[in-house]
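Note sheet for the following structure.
With one protein chain held back, the other chains of the complex are shown just where they sit.
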C-alpha cells in the first residue's frame, strides 16, 4: 500500500518553496500516522480487554461498545490524510492515461482544484451539524459528540491543504507521475 | 414548503400509521407538502435529532433514549416502576411535566410538539423467568445505550451492557447476554422472542415517543402553521396511543402461540430494589423528579 510520496522530500534540494511544500506535506502526513496508530491501538486494546473480561467475569466494560463512536471517525480521517499525502485515491484513470503529459498535468491541476472546492464547501456547510453535536453526549462515555464530528474538519481541511500543495508542486515542476492502480483499493 | 417528518419505524408499526395521519392532517391544515420518511431512511434516532436541530429535516418522531443524550431530563420519564399504567403516563405527559420537558428541550435547540407512546418495557430471558429481584442478580442483560436503563439494572445487581440493536440477535445466540429488555412490540417485530422465549412482565420502565421539531425551523414558522403542527401531533397521537394499547393487549396471545412463556413479576419488590435510582436522579434534577412522582401518584 505504500506508494510514491506526492510531496517528495527530495524536492527540497531544488528550491526553498519546494522544500517548504515538502515539509508541510510531511508534517500533515505525520499527524495522520500518529492519530491512526493511536486510535486503532486504543480501540483494539479496549475491545480485547472487554472480550477477555466478559469471558473471565461475565461482564465487560460498558464503554467498550461506545468508544468507536469517537475513535473510528478519527481513524478514518487519519487514514484519509495519510492516503491523500501519498497520492493514493481510488480513481478511474482512462482519460489521463490517454492524454499526452502536458494535458495530463493540466487535468490533474483542474481535478485537484475541484477537490478543494468540494472539500471547502463541505467544511463550510457542516457548521449546523457541529453546533447540534455540542448538545449530544455519549451515554456511557459521557463525551460530547462534537469530539467525533471534529474529525471531519481535520480530514477535509487536511485533504484540501494537500490538494493545494499538489497544485503548487504541479505548477512549479512539469513532472507528472503515472497513476498506480493498486493504490487505495480494497476490493 | 416541504416538511420532512422522519422516524425509524416500518409500515404496520403504530408510529408509522400515526405519522401517515400526521402528514395528512398537517398538509391539509397548513398547505405545506409533507415528506413522510419512515424506516430510518433519514438516519437513526440520534442522527434524526441532529438533523432536526441542523435544519436538514423538520420533525422526527423519536425515542426517549436518544433524546435523553441531548436533553437528560427526558430520561426521567423512564424512572423505574414510575407509572402504574399507560393512561397515567399519558395524562402526566400531556400536563405540567410535559411543559417542563419542552422548556428544557428548547434550550438545546429542539421543540417538543407532543408525546406519542412507545410502550412499557419487559425483560426476556434465554431460559427462565425473573419474577423477583433475586432472580435477576448477575444476569447479563443487553440494554440500549441509555443511562436510566443501565442504572436500573445496576441497582438490581444485574450486569447490563449497551449494544447496537443490530448485533443483538447474534449476541444473544452466542451467549454474550442472557437476555434483554424491550416493549413487547419490539420483541415481537424483531423476533427476539424466538431466541429468548421467557418473558417476565416486569413493566420496569415506561417509554414515550417524543415528537420533536428543530427549533430554528419552528421559530420561523407562522403561528397558524405552528397551531396546525401541534393539533396534528395531538390528534395523530391519540390514534397512535390507541394502536399501541391494542397491540399490548393482543400480542401476548400471539406470542404464546409461538412458544413464549410469560411470567408475572413482583413489582412491589422490584420497585423497592430500585429505589436508589430515584435518589441518584433526585440529586441531579430535584424539582422534576418530585413533580414526576407526584403527578404519577395522581396528586
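We call the chains A and B, going by the order they appear; numbering starts again at 1 in every chain.
Basically, a contact is a pair of C-beta atoms (placed from the backbone, for glycine too) under 8 Å apart; a residue touches a chain by one contact, two chains touch by 3 or more.
Going forward, contacts and distances are computed from a predicted model.
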Absent chain [UniProt protein name; select from "Ion-translocating oxidoreductase complex subunit E", "Multicomponent Na+:H+ antiporter subunit G", "TRAP transporter large permease protein" or "cytochrome-c oxidase"]: "TRAP transporter large permease protein"
Among B:47, B:73 or B:207, the residue in touch with the chain that has been omitted: B:47
Touching the absent chain when the full complex is considered, from B:171, B:192 or B:255: B:171
Candidate in contact with the missing chain, chosen from A:62, A:83, A:140 or A:167: A:83
Where the unshown chain meets chain A, residue by residue: 1-2, 32-33, 36-37, 39-41, 43-44, 47-48, 51, 65, 68-69, 72-73, 75-83, 86, 88-96, 107, 110-111, 114-115, 118, 121-122, 125-130, 148-149, 151-152, 179-182, 184-187
Residues from chain B at the interface with the omitted partner, ascending: 4, 35, 37, 41-44, 46-47, 50-51, 54-56, 163-164, 166-167, 169-171, 173-176
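Assume only the chains that are shown with their structure count from here on.
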Centre-to-centre distance between chain B and chain A (centres being mean Cα positions), rounded to whole Å: 38
Chain B contact footprint on chain A (complex, rising order): 54, 58-60, 62, 65-66, 128-129, 131-133, 135-140, 145
Residue ranges of chain B touching chain A (in the complex, touch as defined): 46, 49-50, 53-56, 65, 68-70, 72, 108-109, 138, 140, 145-147, 150, 159-164, 176
